[in-house]
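Shown here: the complex without one of its protein chains, the others still in place.
Right, chain A next:
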Amino acid sequence: MPLTKPISPMPLLSVIDLECIRGDNLLFSGLDFKLYEGQLMQVEGANGSGKTSLLRILAGLSLASEGQVLWDGKDIHKQRSFYFSKVAYLGHTLGIKSDLSPLENLKITLALASFPFDETAVYRALEQTGLSGKEDVPARSLSAGQKQRVALARLLACPTKLWIMDEPFTALDASGVSLVRDLLETHLRRGGLVVLTSHQAVEVRGDVVRVNLSEDGLR
């Protein structure tokens, strides 16, 4: 896989010889890549090629059947607590409690990430994602796209270095898509890392690398 110019000499996230088996299916094997500060990696591949599985392995939710994921040169499972404080994961299921308001949802996220609760920062995050006026309605009454925005506000309210996003553009309208693109570009400019899967061809300006699981991942 071609590497573009590194910003920092050390890759922050590196994956060595990763293999994933689900049931009887070999999804990918021998997957290697490195990700530096300010880089975005777009994971591509057909349906069922293991994009979500790869993301869950990177997030530390699942274990790979073979290989290692390193953060700053150390295995993520040997420094789990430290690694988790650097990562935000936005999965298929958003982790938004539908009986709680967006504000309450963010509050609990902050507490779990051991971030101090700063009301103005939280309101600002909700405003930035276009949810002003919806802070106190139960998330149940929000649309799918608005829930997605609550999950995005979570990324803003507690800043982390690495964002792992599974299909962040689904359910979003045009303004939502450009909002995510802006967020991603700002995050990259600040030296953040992003790993995302997406079916939509959304052009993010910045240092974008691509990995295709259907082609690169199989030997």
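Definition applied: a residue touches a chain if its C-beta (ideal position, glycine included) is under 8 Å from a C-beta of that chain, and two chains touch if they have at least 3 such contacts; residues count from 1.
What we mean here is this: contacts and distances are computed from a predicted model.
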For the chain omitted from this view, which of "Hydrogenase", "Malonate decarboxylase subunit alpha", "Branched-chain amino acid ABC transporter permease" or "Heme exporter protein B" is its UniProt protein name?
"Heme exporter protein B"
Of the residues listed, A:15, A:59, A:165 or A:195, which one is in contact with the missing chain?
A:59
Touching residue (missing chain; options A:93, A:120 or A:175):
A:93
Absent-chain interface residues of chain A come out as 56, 59-63, 81-82, 84-85, 87, 89, 91-100, 104, 107-109, 111-114
